[in-house]
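To keep things clear, I will list the structure first and then write my remarks on it.
FYI, not all chains are in this one, though none of them got moved.
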């Protein structure tokens, strides 16, 4: 990995009414405009209304990273009661910025300044007063605070002004003016009065021009992947955190002559998706755990009738309705094993926003090429977090990726489920006069006629399983990848989904401490790339599998496939995994704990 | 003599080959019980497709699970034998993917009104241009005779051994209340009329629901038999106004003397029209559809 020159993490915390998320938004968009790489993730309250806690965290770097830093550099408190528990996130000599004269009275003991660790720097700023002076109203105190932080770091002022203008572009011009005024007042305060002395915010190392990189969430990247792959139909039912996929597609698809329908439930959504796939369309649906559970039966029909279908599943805290606004990685089991019968399907789990786009696009190719449902497993953290992404100039996704019947045997009856060497049978869709057939959820022979003889069932079961192995070599997608030290290592990390970002970060920090280690990300969870995983595990004295579920679903999967035990590192906090905790696990696995203590 | 050997229709049906109907029948001989109403339905669909003159490859027959399951296998068209209760959403998906196809759904009372009941209102209100042929035998045939949502009160089955006491549903009233744009009823004991109704249902642009009263000769010897139905089935009154939904509902309430014929028809935009309208408003234009390229 290249070294990262600029690496600043800014947290903003307040209640839902304080405009917390709004200024976080301006911050990340301004920095992306200025050519920095950004990763950002917001915490929302579960309630629709009210004064629940919001936290907007943004990490700004010169090379793209895929996790938050273990410690925040600057925390802005817009509401001390909410922010107090987050003070401990701030690094030593990091800054905590708070309103020195807030609007509401704060009881004794509820001032954040009383809750800092020695070494953390308190910056009491009269946000309200500055806002009033600059705009005539105290309402822009969030923008003042943002300007202050920008000033402290001497971040490019114009990028912020542009971002503010963009944000309020549908409003009256005065709104932008007043907000810019508030921003400037904050900026000047930060730059002139409090300005940081020795902070390193260098210019972006490889300065990307505006629009070279796009900042978007995982769900937005999924949508772009769908559109780039030429999605033709989408059927969905709203559910957090997948809804925004449908909401964006609802705006975009009709522009491209594609059809979207909000169905009456998830069973209908997957059924229509399978129907459309049967009819030859690129078809997808998106949901979260509860909806995916309802899709279990129809997924099996897709497997049996060999129908392409793409299913995006964004995980949230479970089980059951669980924690709709919290993240978790506990739907691996149902994604891989959730069908009755031998119902193997392809499961992809991207690890970052760019991967969401790529997996989405390739999922359509795979569904068509291997004639099967493909699950793309996201999670709330990945669906909702922002990253800057650079897309290739040329749309890489292949249309019409499937083998059609040739006219060679036009006189023979068409064998829709012909037994072939690679298990893939030429597929015709309605409208083709030479491919008339009936597909069925019953076991069937090569013609598709119901048939439950032992030999036929075995051959067809084998076909449905073995054809999927080709997906492990599908072009243009990383199925697995190793990072860090090559050859034998003391500690190996195996991770999937969004948690790979934190895993990578922890691995790099451990290497910096002198621990020999490596990390492998596994993007395809089914079929599992068993051989490369085995090879990697052979290199590792200890293997840690960090994941956000209770029992270690991926660890069980890997262990069952390779017959070797691993160290399960599990957290069910509803939050992304803490880099520090993974790091500690690496240290203790490496037996380095003592070493480190004596050195400190 | 080998039991695995398929039995070909050809030997049996030479005499009707001239009609062209056989072009819509596959070479598999139906496996329903002798006398079952599904035979009339098969004949009706074949006749209707032939009369309308649809190309085999442009027709998709969708079945769920029940004795209708195997229906598509007996037809020389595309077919999708799906899951219990999921015919309508699958058919919607097919139609949304390619609205040039003629999509015919066949299914039983359990498939439609028990497990699949949640889908019907939405296909009806959206006016998805498919034809739904519902075979109502008032029992679960394929699973060998359990009570169904249209079983009569007092009917004894393996799961209602002390008689059924639940009020049966009134499918025609339900469909009319859902806003279905074509609602009719036929009787398997009147195969000629049944075939005519099937043709009309397929020709209707929009969602058409045809309720077919059909005895299960194997598992219902007491209630919905040909004998009983022959007595009770009547025609809709001559002056029935099939553009009047309330009049149709009134007729549908007369369950003791079920009337066959067209209860209600209306022309309104189909789901395809709606989706085109959305595209136009979005500034896009309807693209080539799947399977067309």
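Labels A and B are assigned to the chains in the order they are written; within every chain, residues are numbered from 1.
Heads up, the rule we're going with is that a residue touches a chain if its C-beta (ideal position, glycine included) is under 8 Å from a C-beta of that chain, and two chains touch if they have at least 3 such contacts.
All figures in this text were calculated on a predicted structure; none of them were measured in a lab.
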| item | value |
| --- | --- |
| Copies present in the complete complex, per labelled chain | A x2, B x2 |
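Operating definition for what follows: only the chains that are shown with their structure count from here on.
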| item | value |
| --- | --- |
| Distance between the centres, which are taken as Cα means, of chain B and chain A, whole angstrom | 45 |
| Contact footprint of chain B on chain A as seen in their complex | 232-233, 235, 251, 254-259, 261, 263-265, 267-269, 271-283, 297-298, 301, 305, 400, 429-433, 435-442, 449-450, 453 |
| For the chain B and chain A complex, residues of the former touching the latter | 4, 28, 55-58, 60-62, 69-70, 72-73, 75-83, 86, 89-94, 96-98, 100-101, 118-119, 121-122, 271, 275, 278-279, 281-293 |
